[in-house]
Structure formats: C-alpha cells, structure tokens
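Read the structure below first, then the notes.
Left out: one protein chain. Kept in place: all the others.
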Amino acid sequence: MTSSIFGHMFRVVNFGESHGPAIGCVIDGCPPGMELAEADIQPDLDRRRPGTSRHVTQRREADLVQILSGVYEGRTTGTAIALMIRNEDQRSDDYDDLVDTFRPGHADYTYWRKYGLRDPRGGGRSSARLTAPMVAAGAVARKWLRSAYGTTIRGHLQQLGDIEIPFENWEEVGRNAFFAPNKSVVARLEQYMDELRKAGDSCGARVRVCAQSVPVGLGAPLAAKLDADIAGAMMSINAVKGVELGSGFGVITQRGSQHSDELTPEGFLSNHAGGVLGGISSGQDIEVSIALKPTSSIRLPRRSVNRALRPVTVVTKGRHDPCVGIRATPIAEAMLALVLMDHALWHRAQNADVRLDVPAIAARAP
Amino acid sequence: MTSSIFGHMFRVVNFGESHGPAIGCVIDGCPPGMELAEADIQPDLDRRRPGTSRHVTQRREADLVQILSGVYEGRTTGTAIALMIRNEDQRSDDYDDLVDTFRPGHADYTYWRKYGLRDPRGGGRSSARLTAPMVAAGAVARKWLRSAYGTTIRGHLQQLGDIEIPFENWEEVGRNAFFAPNKSVVARLEQYMDELRKAGDSCGARVRVCAQSVPVGLGAPLAAKLDADIAGAMMSINAVKGVELGSGFGVITQRGSQHSDELTPEGFLSNHAGGVLGGISSGQDIEVSIALKPTSSIRLPRRSVNRALRPVTVVTKGRHDPCVGIRATPIAEAMLALVLMDHALWHRAQNADVRLDVPAIAARAP
Amino acid sequence: MTSSIFGHMFRVVNFGESHGPAIGCVIDGCPPGMELAEADIQPDLDRRRPGTSRHVTQRREADLVQILSGVYEGRTTGTAIALMIRNEDQRSDDYDDLVDTFRPGHADYTYWRKYGLRDPRGGGRSSARLTAPMVAAGAVARKWLRSAYGTTIRGHLQQLGDIEIPFENWEEVGRNAFFAPNKSVVARLEQYMDELRKAGDSCGARVRVCAQSVPVGLGAPLAAKLDADIAGAMMSINAVKGVELGSGFGVITQRGSQHSDELTPEGFLSNHAGGVLGGISSGQDIEVSIALKPTSSIRLPRRSVNRALRPVTVVTKGRHDPCVGIRATPIAEAMLALVLMDHALWHRAQNADVRLDVPAIAARAP
Partner (left out) sequence: MTSSIFGHMFRVVNFGESHGPAIGCVIDGCPPGMELAEADIQPDLDRRRPGTSRHVTQRREADLVQILSGVYEGRTTGTAIALMIRNEDQRSDDYDDLVDTFRPGHADYTYWRKYGLRDPRGGGRSSARLTAPMVAAGAVARKWLRSAYGTTIRGHLQQLGDIEIPFENWEEVGRNAFFAPNKSVVARLEQYMDELRKAGDSCGARVRVCAQSVPVGLGAPLAAKLDADIAGAMMSINAVKGVELGSGFGVITQRGSQHSDELTPEGFLSNHAGGVLGGISSGQDIEVSIALKPTSSIRLPRRSVNRALRPVTVVTKGRHDPCVGIRATPIAEAMLALVLMDHALWHRAQNADVRLDVPAIAARAP
C-alpha cells in the first residue's frame, strides 16, 4: 500500500483531482476470465453520483466510466484494468476565493503544509469525488465475490443527524434518496435536510454496511487482520471519524458471558463479533458501522486564516452535500468489497491446499 | 504490509506464539545513529507485563528483551533490529482440554478453518501475548519521535465496564494498576474487578491514546491516510472492536458549524478532528479512542462445538485477564507511535524539500 | 511491487495493451513543486517511438503523452501523476492468424497457460509498446534527479549482432538511428540491418547505460540493493536476457588485486564495481550493460503449435523491429532513472539526519 495504492493482492491505484481532466483507477491483480463491461460498473457509480436529489450536491456529472485496458472480448485478461471517468462540470471559479484561504475542517491547510502547494479547485485531490474510482473498482470486486462465493454486500443509512433510522428491509434502500432502509422515516429525513439547507448548516451520519456469505478464513493475522484492513479502508473514506465491527463501542459495557458468540452444530447463536474472530472471517455476516462528520463546507461564516496566516472569515459558496453521509453508502460497500476481494485472493495463495472433513458452521442457527 | 509485517517504511515484523520458545520482532528501516539499549525498551514492556496486579492474568513472565542485531556500540546502525523475548511460564497443560474445542469469542475456530491446524497452547499465534513485540518496537519509535519532534504519546483507561473514568491528570496513570487518570475512581475499579472475578465473568473497556507535538504533514492520502493507518493499527490489537478519532461517533449528531475546527493566527480553537484533516496530521493532538471487548475466556459455562462439530460446554480454566482493556494502554500507545514513526519517515522521503515561509499554526489557541 | 507496479517509494503503475484504447501509467510518490509539463516527457517518448527509421518497426504512433492528474499550474502537487498515451495505429487484422497460434519466443503460450486467455493483438500486454509508459515515467524521474543532484543518465548501443561499437563520444548517440556512440560505424550498421531485413531474420544487441553524478548512499541492503533493483528493472525490459554491473561477467577471470577499486583522497582509481559496493552507490558512475535477444517475430518459417497443441508453421507478418535492441537505449535509461529516483527518496527517508564532516570521495581521481 502506498499513497494512491489500496490493497495487497487486488490493488487499486487511484488517480485524479476534482477538477482535472479525468479521475480513475488501475486495478492490478484481478483474476482472468471474468465477464466485465462498463455496464457492470456504471450502476454503482450512478448510485454514488452527485446531483440526483435536492439533498446532495448539485454538481452535474454523468460519471461515465470507460475501460481502457485489461479486458479483451468482454473478459478480464488478468492484466491491469484501467478505468477512467472524465470530469465534466468543473466550475472552478467557485473556488477562486479559496486559493489562499484554508477552509476549516478541510484538508486545505494540511495539504499546503505537507506539499507546499495544493490544487484548490473543488478540494483537488482531497475531494470526496475521488471515491468514485473506488466505487468503480468495488463493482469489479463485488462481481467476482458474488460469482465465487455468492457474497452480497449491502449498506444503508442508519442515522442522519439526530434521526435514527430503524432497519426495516433492504428493498426500501434503493427507493429513496437517502439509502434509508425504512419507508416511514423518509418524510422526516426530507424535512430535516430541507431545514438544514435553509439554515446553511450540515450534519453527520451513520452508515451500516454488511457482507453476507463471506467464506470463513479470510484475513491475515497479525498485521493485516481482516477487521484491521476494514477499519483502515473505512477510515480512508472522506469524513469518516469512527469505525465499528459487530457490537463496536457497545462492547465496553458488555460482559464476556454476553459478548462471545456461542457455537452450535446448527450455527452461531449471535453475532456480536461482526463476523471476524482473531482477524479472520468466521463465516458470519461482516457487520460494519461508520460515523461521518458533517460537511465542513457550509454557508455559515467561520473563522480561519489565509496563507499569510492572517485572520479571515470563510463562507462557502459553490455546490456541496449538506450531509456527505447520504452518498456514503455505495462508497462504504465498495471499500468493504475491495478488502474482502483482496483477502479472498490472499487466502487461497497461502491456504489453497487446506482440506477439512467437516463443513463450516452456519452463519446463524435457524 | 503482510500478515506479520506492520508498516510501510518503518517496518515491524512480528514472530512467535504464546507458548513457543520465544516471541519477538525485527524492525526494518530505523534511522541510524540513535542511542538504543535494552533499557530503552524494557520499561514499556514492564508496563504491559502480566502478573503485576490481581486484576490481570497471573501468568509470570519477566518479558526481558534482548537486542540481537542492528545496534553497534550502543547506537542503531540503520540495519534490521531484531528483538527477542524468551517465553518462560508456559503451563501448556492448562490448555489440554482445548485442543479439540473452539472457545467462543476466540480465534480457535477461524484459525483452524483457515490453516487446517492450529497451535492451541495459550491461543498460539492469536494470543494477546504477541502484542509484546509491538510494545518493544513502539518503544524504539517513541524514542526517535521524542528526539526528532518532541512528540509524546500517552494513553489511559477511559472506561471500565460500566464505570466511566473522568480525566484528571496524566501523572496518576502510572500510579495505579488500571492506567486510570483519576485517583478517586481507583477504589471503585478495584471493587468492580473483584466482583467480576468472583462472578467468573469479564468486561469491556475504553482506552484513550493521545499524541502531542506531532508535526503537521504526516499522512499519505489517499490510500495510507494517517487516520486510516491509525484505525488499522488499533483494530489489529487483540479484542478491539471500535476506533474513533477526535469526536468519533459523536460527529453524527454534530452540526458543521460546530464540528469543523476554526483556525486563528494564534492556533486552532478546538480539536474535534482529533489532529487529522484529509488524512494528514494538522499539528493538533492526535486523539484516538478504542473499544475493547470483554475477555472471551471466562469461568462461566458457554456452548460450543468441537472439531467433529459435536456440541460441548466450555469453561475456561487457566490464567486470564478478566478485562483485557486494563493492559491495553501501553499497547495502544505503541501502535500509535509506530504509525507516526512510519509516516514521519515517509513524509520526509517525498517532501523533504518543501519550504514554507510562515510557521505552522499552533495546536491550540492560548 | 506487484505485477503492474514498479518501485518502492516512487511507484510507477503501468497499464494498457498494444492495441487497446490507451496505454499509460500512474506515478505515485513524486515530490511536489517540480515544474512539469508534457514537453518534459515527450522528447524521451520521441526517442523510443516506432517508425522513425527503416531499421525499426513501421508502426506509426505519435505517442503523444497527456498529463491527467498530479500537476497544477505547471507544478507537481505531490499526488498521483497519471499519464496517458492514446493508441492510434492498430492494424489488428495483422494478428488474426495468431489468435490460436503461439509464436515461438513470444509470451503467447505462457500468457495463455497462466491466464487461460490472452489479448493476441500485437502481443497485447506483453508487447514492448508497454515500455513507453516507463519511458514517460523515467522522464519525470530524470528531471528530478538532474535538479536535485545533477545526475545525468545516458545510454548507447554497444553491440549490434556481430558488430561491436567502440565508444567514441556521447554527442554522436543522438545523431543516428542506432543510438551508436561512434559515427564511423553507422554505415556498417545500416548495411547489416538491411541485409538482416532482406533475410527476414533478426539479431540481438548489447546496450550500455550509465549514470553520472549519483550521490553516494543510495541502495537498501540486503533485500533491495541498488544493483539488485537495477538488475530486476533491466531484466523486466522486453527481450533482455542478461544484466551486468561494472566489469560484469569479466570479473570471473579477474584477480582480487585487479578488481577491487582503490580509493585515494583524490578519488577512486578505477570503477570495476560499476558504482555499487555492498548494494549501495559509491558515488562513482553507475555502469550497466544489458543483452537483448533477437526479435522472435521473423519472416522465416518456424515450428510451433496451436491452442489444440497441433503442429503449425509460424511466419510473422505485420510490422516488427528486426532488432529490438535498437530502440532499447531510452528504455534502459528510463529504468535506471526510476530505480535511482526510488532509492534517492528512500535514502533520505531513513538517513536524512546523517551528517559527516568529510566530503565524499570523487568518482575518479584526476
């Protein structure tokens, strides 16, 4: 792993800036022979795409992905898959004021100190737009995992600001602008966001992501435990400030007699572990929850400094998500898919010869 | 990073099992010329050591570290530093019952499925004992960071089961068996643990770790963001199920007008970010909080299965921490030190030539 | 390093196939603040470009490079630099016969066995065309090395088939189609190649590449010795079958009293080592020599098999270099530049604090 390279075996190299000519990624290590076309990737990009409702940024990007390499006659060849997405809607003049100013809560100041210069247009390299190539790569990983193990990876909004969203069903998630798994709460979410937007403010969110039918045995202890890699992948998503597996921070007040998941011949009796034991997948559902901070770009005035370290007041214009958490669901799904894919390949590299004469324990007892 | 190798530039290779002849690590990439002796490392190992109070495991290990390479006439040579700790107190017969049984909440089942066999003695490779080499390596990193930047890394217990521990001062942390930063709460903690031990049960904990005087600019976006690497490092510690930076899960209900830390020429006005913006250190304190699950080894009977997938009842004998969180503080400190060290070297590799004509903003306004 | 990713710190990710839409690379880890434009890269690509004389392949490619990311207002930002070269002259029908046939000496058979399928158009991923992105990345490395240390990297053809080419001067190298450092030999080379082309055959070559003003101290023993990384980089160039440093295979018959380069206060007295001692650069010129095999694509009939393992006769049509060594000089230069760049960054990561009170020994005594 290096600054633009995610993963150990199934590597994703991310490139681009928010307002450059193009963004994209190179996927290295994809198994050969898998059917792959742009149409396999575009739906996930469309789910993440800006401008799809009044509750997210109004930037208009088609986010059309193009496969530049690694696919021949509709099948992956096992060589590097390059994916490119052209940037289209680049109103860079929105950012003219910000060239010399550090927006609070943004990477402006830290990029400048680290590199001595920065691309200020739309956040440049630090823009959440750079999650799009990860979503594209994630679509490739998901397709392979699904065909190899039947693995499904799904996520939803679990909390929006003060509003908790009880899980009702997966079907509803795709039917509203919030990735909310509960129809009855949608009206409240819309009203909440409308008020927030009027106030010129932003709010945080919690997103849950879950992988089912994950084979037992994924994870490389000690240094690349499955949960450690998941935590790293999730924390690398823009705005994420917390990551939990299974019971997460709830474990603090749990007793051992309550937390540890009992095993029976029919299956596990609970899943407080969130599908990982000792850094290795147990075959139970991988359960992850992340906290996303409120967007730092708000219309309310904030104190800051400019490059000469003089005090300034920052009021963000331009187009921004008042809650970045809303569009985070497909991103979190993609990151989880990438980690699982990576470890699935790694696992068989080392352990392809392991044979056991009893079946794996079911994810849950009936 | 691979299964036993932590880090990008300052690499720590961990080896050993709980009841093998020795555990240890090889540190690759340490800058040369630093004074280093066993005495620089031993104090941190002593803080993590078992058997120091009745509230932790009674296994007796001196945990004496020996430097095998990489140091000549008291100075690091820039070549691989091998550190070895002999295992001494190996009552493997305590584990005889467990050879064929999977303890709930442990890695027994997942190691067996992954590798087809496992070393059952004391958890083998999955034992928390393998955090000792990380603590040893962390001591090397801390020494270098302190001398290079004046960085200090400290941690404390923040919550033990149901008992929250308000922060009073750092001095108290070293004076009690719990790493509690508050003298008045110690008696309650002792009573709580005594009751827990009598009940044969275990509890979770929360640990806070904090780095001060961290230079601005550490972190390699996008794929090795400082906070992503910290999250991964923390989640790789045994029993950790959740990681937060700064306001962590608290950001969900924060507003943007509240969360983003304002900048002034005199310093930052708050630190909700926990010292990282856009994956790069801001110069503010790095603030991390982790949740540790209750020990799975308890004396209360639990349902499980054996290798033939027949139902069994597991009652753990042997010597175990009723709250692994108690000894986690020096481990979390070490992991944070390792990540910072790694990124400090990486940062100067790429950005050693960056010169700015204004000073960095202070960690906090006076 | 993985299948498409070169380097440790200054990473180059190569993508594309000979007849896909585009080829290119992503450079990760470039220091920020360096002036960079397409015009810095294009000249090196033009030197490697096909179709520039009758002695090389007649494929017509402008090989125009486009910077997609990592540069803002003419300077590197420290983030991933994506470079793209569109493929233009793709006469894929030339390859129709080869879809089911394995050309002797080519990667056709091995790619098919490894991946189960392959892109047969122009060699697909195994085409020497994929050295173009390395040349482009090498141009970035060279520019940085030149400005940081005054390092110059130059190469020339040293032998073409049976014709040895005595070194006369560097100036001549750019004035003929062969990268020959000797004007008087050019007519013989032209005649040799004309005869070879007429015969429908091909020949091997030897290329020398040399780096001057390399700082002492580059190289990371034991596992990433400078010479080991150079050897790996050179051997990864298409058609290379041998690599030497300094006296190379000549050392076999040398005596120790002859080989080891004596040091004096005025400088080294010889350079049999080729600029590397113990895996670390000595400050002397890095001297590398490589052997390139004759092109396997020839018009003479060769025995082979098809995918059904039936015997076939292969006669290569299409456009090919009768001596791939001719265009190898800029490629070898680029690979050497990439290795030096990589180690220059790595070196200062670990050893930026090393201070010595005596100057380095001169590359050679006057």
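Order of writing sets the labels: A, B and C. Residues in every chain begin at 1.
Going forward, a contact is a pair of C-beta atoms (placed from the backbone, for glycine too) under 8 Å apart; a residue touches a chain by one contact, two chains touch by 3 or more.
Since this is a predicted model, take the numbers as computed values, not measurements.
Considering the complete complex, the chain that is not shown touches A, B, C. The chain omitted from view is touched by exactly one of A:F15, A:Y72 or A:W346, namely A:W346.
Note that of B:P21, B:P43 or B:P311, the residue touching the chain absent from this view is B:P21. Considering the whole complex, the residue from C:V99, C:A187 or C:V354 that touches the absent chain is C:V354.
Of B:V13, B:L45, B:L98 or B:V305, it is B:V13 that touches the chain left out of the display. For chain C, the residues touching the absent chain in the complete assembly are 1-6, 8, 14, 102-107, 109-116, 125-126, 130, 159, 161-162, 201-206, 216-217, 219-225, 227-236, 238, 241-265, 269, 272-274, 276-283, 291-298, 300, 302-305, 307-311, 322, 347, 351, 354-356, 358-361.
Against the chain not shown here, chain B presents residues 2-5, 9, 11, 13-17, 20-24, 26, 28-29, 32-33, 66, 68-70, 72, 75, 77-82, 84, 114-119, 124-125.
Residues of chain A that touch the chain left out of view are 9, 29-33, 78-79, 148, 221, 345-346, 348-354.
Here is the rule we use: only the chains that are shown with their structure count from here on.
Taking shared numbers over all numbers used, the chain A to chain B interface scores over half, which places it in the same class. Innermost chain of the displayed assembly, by C-alpha centre distance to the whole-protein C-alpha centre, is A. A rotation of 180° superposes the C-alpha trace of chain B on that of chain C, rounded to the nearest 5.
For this pair, chain A with chain C, the centres built from the Cα atoms lie 38 Å apart. Centre-to-centre separation between chain B and chain C, using Cα means, comes to 45 Å.
In whole angstrom, the spacing between the mean C-alpha positions of chain A and chain B is 26. Residues of chain B in contact with at least two other chains: 221, 351, 354.
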